[in-house]
Every structure is written in C-alpha cells, then in structure tokens.
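Of the protein chains in this complex, all but one are displayed in their positions.
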Amino acid sequence: MNTFFMIVAGLLALVLLIPFYRVYKGPTVFDRLLGAAAIGAKTITLVLLFGLVYGRLDMFVDIALGYAILNFVGAIAMAKYFKATKEA
Amino acid sequence: MNQTSGPAQVQTGFFRKYRGLFFQAVLLMALWLILSGHFDLEHIIYGALSVLLVVWLNTSIRRIPLRNGEYLTGSCIITHRLVMYLFWLALQIVKSGIFVAYLTLHPKMPINPMIVRFKSDLPNPLAKVILGNSITLTPGTLTVDIKGSFFIVHALLDETEEELVSGEMEARVGRLYYDHCTPEQMCTDIHILNDLRETRDHIERGEK
Partner (left out) sequence: MESITNALAIIFVLLGSFFMLVGSIGVVRFPDFYSRAHASGKVDTLGILLFIIGLMFFSGLNLISLKLLLIAVFVAMTSPVAAHALARRALVFGLKPWKKKQEEK
C-alpha cells in the first residue's frame, strides 16, 4: 500500500507540471492565476499523500486544510487586487 | 399550502425564529469537535464558550447591509428540500466533471462557447449565491456575474445553454424557498450576449 501511494505521489508531481506550462506561457495574467490555482488544488492531495507515506496523516490533514483555505483566500485576494489596479 | 408562489410563510414559533442560530451553533460545535479531537469535559466547555461567542458576533451580520444595500435576511429555507438538493448537487458535480473531461479529451474539442444572461427572481442574496454556485457545478456552465436578479453565465455548448435556460435548476433552487414554483417563472428575460461591449455594459450598468 505504501509503495502504491509513493507511485501516485510521483505521478501527481508530474501532473503538477502540466498547469505550470499555463502559468509560464499564459497570454493573460488571468490564465496564469488560473494555472496557479489549479496547481494549489492539486498540492492539497499531494500533502495528504505525503502524510500517508510518512505515517502522520493526522498531522498532515490539518496542514492540507490550512492549505486549502490559503489557496481560496489567495485566489479571492488576487481577484480583488486586479479590480483596484485595472491594468495587468 | 395552496398558494402557487410567493415566499413560504414565516412561522413565528420559538424554534422557527431561532432555527438559523441553532443550526449555526450545532455546525460550529461539530467543527470544534472535529478540529480539536479531544472529547473530555474541559475541551467541550471551552468549545461551547467559543461557539456562543461566535454565534453572538454573527447575529450582527443580519443588521449590516451588504455592499449593494441589501440585507442578508429573508424567508426561511425549507430544510428537508435542502437535504434532497444537496444529494442532487453531488450527482451534478460528478456528471459535470465527466462531461467536461469528455470535452477535454475529445480530439476535435466540439465546443461553442457563448455568454447568456437571464433573470431569476429569488427572495434573498443567499438564494442567489446558492443558484450561482450550483450553476457553476452543473455541466458546462459557469456563473460570471450576478447583478440584482440578472445572472450572466458562460456556457460551453448549445445544449448546456438550452438546458440552463429551460429553468429546471432555477426552479429547484426556488423550491428551497417557495412552496411551489415552475421553471417558466424562474427563468425569464433570456438574452444571448454576442458582443463583449454589450456584456460589459450589462455588468457595469446593472439592471436596466
């Protein structure tokens, strides 16, 4: 079971690179933000997998919850910020 | 129960009046228990005190207007319909995920995006939030903006747009608050916005 989760974690780390293309290349700033949000959402699951592999899921669940909240607040804060500047 | 439309009658019993606060306290207490993980008396007393403080602070939310001047009050939500609605919404999440995944993996990517605007009369801001979130979670539609009673929605396909403006889901959300309502009542004034300038005018000007 542990090796299975290790393999899945490795694959997910590779999957994380795909939206990174959008962050790097994205024609507008919103595409970049969307790519960043997609990466953050997948990082939640990656954190949970690390918890399983290290055998400390009880601790990593709290970290994942905090990460989910930060990801959401970050996206909302960015959206508010671009309202204030009007240029990107 | 014979009325065809209009908000559900507001019961004036003690439980009905403070039902929102009661559910809020129960949910917060459950959150405290899950996050703390201790079930002894001391922690539960601390939790109960914090829950009371938060509920007391939250009562003032109803007295402060939102940014557009509306208040966060309204008719009572119908609880057993809310539970059924959540199950339906979970099914919709699965369906929409599979649908958009199919579109993504389709080699030709047969999408025809469009922006559509419609009007849906809901009793309070919370109902609008529920409808907006549900539109985003159902297949192929994404809420872009809500102005007054107008919803501006980005749809991926013609079929998803037709399904949206058939008013089925709007009526579902409406039935959370009204005794009875039909799809035709809940989705009126449908207009496909072809031009970007037109759309932005709609957003900046708000209701006509």
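Letters are used for the chains, namely A and B, taken in the order the chains are written, and counting of residues starts over at 1 for each.
Note that in this section contacts are C-beta pairs under 8 Å (C-beta built on N, C-alpha and C of every residue); 3 or more make two chains touch, one makes a residue touch a chain.
In this text the structure is predicted, and so the values were computed from the model without any measurement.
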Selected residue (touches chain absent from view) among B:L41, B:I64 or B:V94: B:V94
Interface residues of chain A (partner: the chain not displayed): 1, 4-5, 8, 11-12, 15-16, 18-19, 21-22, 28, 30-31, 33-35, 37-38, 41-42, 44-45, 48, 52, 57-58, 61-62, 64-65, 68-69, 71-72, 75-76, 78-79, 82-83, 86, 88
Contacts of chain B with the absent chain, listed as residue ranges: 31, 34-35, 37, 93-94, 96-98, 100-101, 103-105, 109, 111-115, 132-133, 136-137, 139-140, 142-145, 152, 154, 156, 196, 199-200, 203-204
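The criterion applied here is as follows: only the chains that are shown with their structure count from here on.
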Computed distance of Cα centres, chain B from chain A, in Å: 26
